[in-house]
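The complex appears here without one of its protein chains, the remainder shown in place.
When the chains are written out, they are named A and B in that same order, and each has its own residue count from 1.
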Amino acid sequence: MGRYVARRLLQVIPVVIGVTFIIFCLVFALPGDPIQALAGDKRADPNIAAILRDHYHLNEPLYQQYWHYITGVVTGDLGETYNGRAISEIVSERFPITLKLGLTSFAIEAVIGVVAGIFSALKKGKFIDNVVLISTLVLISIPVFVLGNVLQLEFGVNLKITPVAGIEKGWPQSYILPAVVLASTSMAYISRLVRASMMESIRADYVRTAIAKGLPTRRVIGVHAMRNSLIPVVTFLGFDLGALMGGAIITERVFNMPGIGGQLAQSVYLRERPVVVGLVTLLVLIYLVANLLVDLLYAVLDPRIRYE
Amino acid sequence: MSEKTIERPTTDEAAIAKEIEAEEKAAARQASLLRDGWADLRKRPMFIVTSLIILVLLALAIAPSLFTARSPFSDGFCQLQNSMTGPSSGHLFGYDVQGCDIYTRTVYGTRNSIVVGVVTTTATTLIGGLVGMLAGLIGGWADALLSRITEVFAGLPLIIGGLLIMSIWGGGDVWSVSFIMAILGWPQVYRIMRGEVIANKYNDYVTAARALGAGSWRIAFRHILPNTLAPVIVITTMNLGVYISAEAALSYLGIGIQYPNISWGVMISDAQDRFLTSPHALMFPAGALSITVLAFIMLGDVVRDAFDPKMR
Partner (left out) sequence: MTIIDPTDAVPAQRPGDHENTGPLLEVRDLHVEFQTREGVVKAVNGVNYTVNSGETLAVLGESGSGKSVTAQAIMGILDMPPARIPQGEIRFYGKDMLTMGAEERRKLRGARIAMIFQDALSSLNPVLSVGFQLGEMFRVHQGMSRKAAKAKSIELMDRVKIPAAAARVNDYPHQFSGGMRQRIMIAMALALEPDLIIADEPTTALDVTVQAQVMDLLAELQREYRMGLILITHDLGVVADVADKIAVMYAGRIVETAPVHELYKRPAHPYTRGLLDSIPRLDQKGQELYAIKGLPPNLLKVPAGCAFNPRCDKAQDICRTEFPPLVPVTEADGTELPGRASACHFWKETIHG
């Protein structure tokens, strides 16, 4: 296990460097003068430009600039906005909102997705299976922003069950509807994945053995088939986090929530490039770390990986 | 189950003959797998229904002018005094905030969605498939290097990566959006292709072909490639819907396809602010988008059921 962890940690380093380098190149190594870009349509003041150039290390070679950027990222400095506000400050203010939204939605998709998938697999071809199959198809097909708007109208405006937008009511009232919307697509994928892997593992030889051992059905499914079926789901959850973060940007915009995603959407709209870069860097790092954790969890669940 | 009691070849010639036979059988089995998949596919009602929907969508994409007398690019197409007017006869979908006819815009938006889906999917399949095949076939250092490079690209999730790139480079038309999504999307196909190639590389019939002196290219194209096709076809079909949906999401965030190009995502985004008072401006493009995505996802589903050897 120790060796596996070490190897996986070593593998993630070049990826982090590579991804941050791509982000860096996209932003800082573009042709054209970033200072002029900063000034927009106006003509940049040469004195201020010189100061700024110095401030952003623009006179140094590319690799040194990258070094400044990456050390900044590592020490928690994600850069600053055009008005000189530290992006890390924005993050500490807005991140808890996104985290609450994300975790709530994660819980919803994992629980409902897994339960629906298992029932669907065990009742293959029956009514409940068809219900799950059709509703997952519909959920996958309706884009998050459409579903968000429709549910907002229905539950917020017409039925008045949930707040229409914002987070004034706090958790859970203000979060539950956005979390359901955010969870919808992944929930559908998870239940289909669980259904497929469950159907595969209930046909597996070791499940036949478990039945031959005289174990009660509950135990055959719950211990022997389930453990194996959850392995692909765990892999999916890591990958899914990327989609979840993308979804959070949209969901927070739909429900007007002041989280990281809402901020990002707004910054894209206002063309605040440094904020976009800082927040994207943060999200990508979270994504990579989460994937690392998922891989380690994967090793815990599947001993064949651990002892490779 | 390997029950070999009954048949035991006695001489070397017999062994070689048997290997040749095994090789031919393997190739034939592959061909028949694809053929069976196709035969199975044609019989499924779901396939017929989704194909019909997709044919209609293709017709809309190729010749939108057949479906509407108006052109969204003509002068006077949008009349501000019609802003947010609801559906009426002659204007079944009503007008949007600019006073443009939503039906016409929805019809014309089909092309961009379909083109983005098809172009992005084709590009990811080609790039991912080719690189994945190389990594799997060559193995060793090439595999390690290509896999690390892929991981870097896979480290940028689709929407977030797209957001970053497009907010810097600007989005614009279908081609730049497709290009950017393809850059972010190919690692998925790479993984599948590489995994399949490696899994097939060590199959008995490939070893047999190699033992018989078949060249590397022959092995790659006659034996390994056909075996990898089914999973790649499946993921490709599914991705069509996924990328159409992703384009809409990016356009919705204001960084995908942009004016004057028409996109369902942009239409939904524009309609959102007034959604609570006049939902029609959002519901029609949203419905078109959902039906399109649904059609492609369902097609992917039924293709998987027909081609996935594990399901047979």
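Here is the rule we use: contacts are C-beta pairs under 8 Å (C-beta built on N, C-alpha and C of every residue); 3 or more make two chains touch, one makes a residue touch a chain.
Fair warning: this is a prediction, and the values are worked out from it, not measured in the lab.
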Residue in contact with the excluded chain [from A:115, A:153 or A:204]: A:204
Of A:228, A:251, A:267 or A:281, the residue in touch with the unshown chain: A:228
Contact set of chain A toward the excluded chain (per top definition): 204-206, 208-216, 219, 223-224, 227-228, 231, 301-304, 307
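Definition applied: only the chains that are shown with their structure count from here on.
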Cα-centroid distance, chain A relative to chain B, in whole angstrom: 22
Chain B residues within the chain A interface of the complex: 148-149, 151-152, 155-161, 163-165, 167-169, 241, 245, 248-249, 252-255, 268-269, 272, 275-276, 279, 282, 286, 289-291, 293-294, 297-298, 301, 310
Of all residues in chain A, those that touch chain B in their complex: 11, 14-16, 18-19, 22-23, 26-27, 30, 137-138, 140-146, 149-150, 152-153, 157, 164, 200, 241-243, 245-247, 249-250, 253-254, 264-265, 267-269, 271, 273, 276-277, 280, 283-284, 287-288
